[in-house]
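In what follows, a single structure is set out as structure tokens and then discussed.
Missing here is one protein chain; the remaining ones are kept as they sit in the complex.
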Amino acid sequence: MDNLIWIFVSAMLVNNFVLAYFLGLCPFLGVSGRLETSFRLGLATTFVLLITALCSWFLNAYVLTHAPYLRLISFIVVIASTVQFIEMAIKKLSPALFKALGIFLPLITTNCAILGLAIFATNRGYGFAEGMVFALGAGAGFTLAMVLMAGLREETEIIDMPVLVRGTAMNLIIAGILSMAFMGFAGLFSST
Amino acid sequence: MTIELRSLEQEPSSTKLALSLAFAGLISGIIIISIYEATLPTITANKARELREAVFKVLPNVSTMQKLQFDNGKLRVRTEKGADEDTIYGGYGSQGQFVGYAVEGAGPGFQDTIRVLYGYLPEQRKIVGMEILESRETPGLGDKIFKDMAFVANFDDLSVDPEIKAVKKGTKSTPYEIDSITGATISAKAVVRIINEARVRWEDRLPAPGNEPKLESKKTKDEG
Partner (left out) sequence: MAINIKDPSAVQEMMKGLWRDNPVFVQVLGMCPMLAVTNSAINALAMGLATLFVLVGSSALVSAFKNLIPKQVRISLYIVIIATFVTVIDYALLAVFPAIHKELGAFIPLIVANCMILGRQEAFAAKHTVGFAVMDAIGMSAGFLIALFALGSVREILGNGSLFGIDLFGAGFEPWVIMILPPGGFITLGLILLFFNWVTERKARFLQQVVAAEQARG
């Protein structure tokens, strides 16, 4: 149990996917303009991360034991098709949910956080429960980073600042400061 | 341009789509398998060499090593290829006499799994060397566990009783304490924890000093 909590906290705060591993930067810098959108994108990403953890665990446990060299290709193909399948299912079963979260799904599938999760979970030899908790933590961390970033960006829109700085350059520097703040969470582990 | 024109005229049948995907998959599979087969011998040889070098580094005065396997309650010479979590390495001197064990341990560090190899002399109950086999600790901070030679030297003569303890840098006062690293306490403590765990795990598995498996004449050094 301790181990699972450790994995969750580590993936969410200390080794935040966006702010420490630079995974999922494209939506982080591209979509994080509005708080509401960012939060929904975060939720949708968490959902896809959970599916990814499930797929990669299944592939690692039953399919790839004898063919490690097919890992990358099979991860991509299986994750992409599973997400597409679920997208179709949601569209059919719950149009409202699809409108809220589903539109992000194709965008998320090509996001490096997804593949990154599968690869990290494999490299660390996570089992089923560990993999799911890892995905949940990574998703929570991604959502947190997105929401924080969106909040900050909404603020920067109304303050006076040179045109030259606006845009990606400023967002990256803000992200750098956020990342520095998140490094403080390392202190959580000093007692272990 | 031709693609767009054609797709306006007629939709390709789904059989054709499936066929083109299958064909691409087949080609890519063949390419991947050939590169895997082509590089496998070099990769295994590299890994074996790396491990051998590490074993010779953590055990002083060793000229041969062999793999030892713990199963059915006793330690025997491992003749199969590869290694698993119940494998350790025995180091032997130039006369073939037993010197010590090299034991591998792994556990979570600050960022990712750390794999550690340490040399252990069972008779003196002492650790005589430590080498980080794999770590992805933060460059500049956590990677001091293998870049900071003063920290690594802590493990050159370290008593394992009652257990290893990391203390604040410069306050080492007993033979079982090690000076931690400023700015990398978590990684340093992780190394200590991994070694302690591995040592406890192997404590009862190792035969009494003097009864170690003898060196078998078969050269084991070059296999994977």
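Structural remarks
So that you can tell them apart, the chains are marked A and B in the order they are listed, and the count of residues begins at 1 in each.
What we mean here is this: a contact is a pair of C-beta atoms (placed from the backbone, for glycine too) under 8 Å apart; a residue touches a chain by one contact, two chains touch by 3 or more.
The structure displayed is predicted, hence computed values, not measured ones.
Within the full complex, the residue among B:31, B:150 or B:200 touching the omitted chain is B:31. Taking the complete complex into account, A:69 is the one of A:69, A:98 or A:185 that touches the chain left out.
Taking the whole complex into account, chain A touches the unshown chain at residues 19-26, 29, 69, 71-73, 76-77, 80, 110-116, 119-120, 123, 164-165, 167-173, 175-177, 179-180, 183. In the full complex, the hidden chain is touched by chain B at residues 1-4, 7, 11-12, 16-17, 20-21, 24-25, 27-28, 31-32, 35-36, 39, 42-43, 46-47, 50, 134, 136, 138-141, 183.
Definition applied: only the chains that are shown with their structure count from here on.
Per-chain CA centroids place chain A at a distance of 30 Å from chain B. Chain A makes touch with chain B in their complex at residues 6, 14-15, 69-70, 73, 120, 123-125, 186, 189-190, 192.
Remark: chain B residues 28-29, 32-33, 35-36, 108, 110-113, 185-186, 189, 193 touch chain A in the complex.
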